[in-house]
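Missing here: one protein chain of the complex. Every other protein chain is in place.
After this line comes chain A, so read on.
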Amino acid sequence: MLKPDMIVNPSELKSTIKNLKDKESFTLLLDITAIDYLKFPVKQPTRFALVYILRDASFKKSVTIKTYVDDATLSVPSLTDIYFAADWAERETFDQYGIKFEGHPNLKRVLNHHQFEGHPLRKDYNITDRQICTETEGLMDEMPKLLTSKGYTQQEQDDMMYLNIGPSHPASHGTIRNFLALEGETIKACVTEIGYLHRGFEKSCETHTYSQIIPYTDRLNYCSAILNNIGYCKTIEEMLDIQITDRAQFIRVIIGELSRIIDHIVCNAANMVDLGGLTNFWFIFSARDKAYDLLSKLTGARLTNSYTRVGGLEYDLYDGFAQDLEDVLKAVEQGTVDALSLVEHNRIFHDRTQDVGVITKEFAISAGITGVNLRAAGVNYDIRKTNPYYHYDSFDFDVVLGSHGDVYDRIMCKFEEMRQSIRIIRQAMKNLPDGEVNVYAPDVLLPAKKDVYGNIEGLMNQFKLTFEGIKVPQGEYYSATEAGNGELGFYVVSDGSGTPYKVKCRPPCFYALGAYSKIVEGGMIADAVVTMASMNFIAGEFDR
């Protein structure tokens, strides 16, 4: 049975995790979530359990720690003094499940509206119970507290200018609200509020079959939808103990890396628009449009592809794919060269990006930042290298590292990662094996149409899989892939039926955004804008 790695008592939770951090160097808190066992078929000691997912300093090992929360108090000690990342993670768990974290400095809702009543991810909360909100959040409960903690007197606070950027602002690239306290143009304090695009992904997962969830994962990070498909399907396949075919693995690598390229294109193009350079946008976006033509030919959709299936892929590659792909890659290379030729040696670009929005290594790790944002700070962590999947260890590519962790590093790392992805794609296309793209597994994959219409077994199989879904063995499991923004993890709890009991997505930019306010404090407003663009916040991902 799939189980968490450790089960501890709530009273020993904090000391256990502190020990893990200090003695066994589990320095990265990946995620915190809760499980409501109210309707679980197997009786559990208490109604709620908390799950903590940690990763060690070598980034090779991860550990899941579970603790059963006392039904009477519904509270556990907070970890905010051990990990910075625990701040928002605990707030989210409180918001969604109503579990209290003692000692948390600011335990309030993060995804749902402050007028919202109840806790939506509890099993006794009906999914369609909508609540109309009429007020906007003032955030004046957080700001004076923050400013006082920074040593500003009441008089100084009164003299400051308070400014909202967002939730609907062109510079916020999505629906993020930042509430700033300004002295001139310098940001003295920043409070970030999210939840404006909270679409109830996790609750929706609990009412859909495993295959029906794939389109929902598309809409997490809609700039690289296929990478989310892959992350989710890989988790379910590992739970089912299915090894997909070599051809499917290679195609997933090719299309996944292409999605990574598109993701980085959007981020860098938008970033340079924020810096005032619209020409770069035209240069690299034309390559992206070519890539979308290829994806719509292959998958039938431009943006939200839903290309993978549990056990394989929806379609095999079409005839002439290799040539189309090569054209796209050439266009990307040309676009990159053209765009870089405008900024690479541009004094204004350097002044605007270098030493701006610096993220230090230590802070990045403590805040749970992963992906390019972490690598730009000089930390060598890429799941494709540390825990290779889909033959990534057989491809020749480099992990791109920055040195300073500023905006410049992040932009340049993304450009270089695009080149590395092109390298991977070319190698994979060269060695692409023949064979099936789907495994033979009648209890997982839909039968061929000729069987559905031709014989009763095929027809019944189609019905069973459509209505009941794929039966995943009971238990819980965490798996992660390297998505466009970093470690995209799925923590899935199965009760043995065709619908997941719970799906928790570990969105990489939720944690990056949690750290954002600390990164921009002390800088200028204009710098905050480019810092935000360079960190690639995708609203669908952090809000889910």
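Throughout what follows, a contact is a pair of C-beta atoms (placed from the backbone, for glycine too) under 8 Å apart; a residue touches a chain by one contact, two chains touch by 3 or more; residues count from 1.
Note that in this section contacts and distances are computed from a predicted model.
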Chain not displayed: protein name in its UniProt record ("Ferredoxin family protein", "Biopolymer transport protein ExbB", "NADH-quinone oxidoreductase subunit B" or "Hydrogenase expression protein HypE"): "NADH-quinone oxidoreductase subunit B"
From A:198, A:309, A:471 or A:504, residue that would touch the chain that is not displayed: A:198
Touch criterion as defined above, residue of A:66, A:169 or A:518 at the omitted chain: A:169
Chain not shown: contacting residue from A:162, A:282, A:318 or A:440: A:282
Option touching the unshown chain, where A:18, A:113 or A:518 are the choices: A:113
Residues in chain A touching the chain absent from view: 112-113, 120, 125-136, 167-170, 174-175, 195-200, 203-204, 215-216, 219, 222-223, 266, 281-282, 285-286, 288-289, 292, 302-304, 539-540
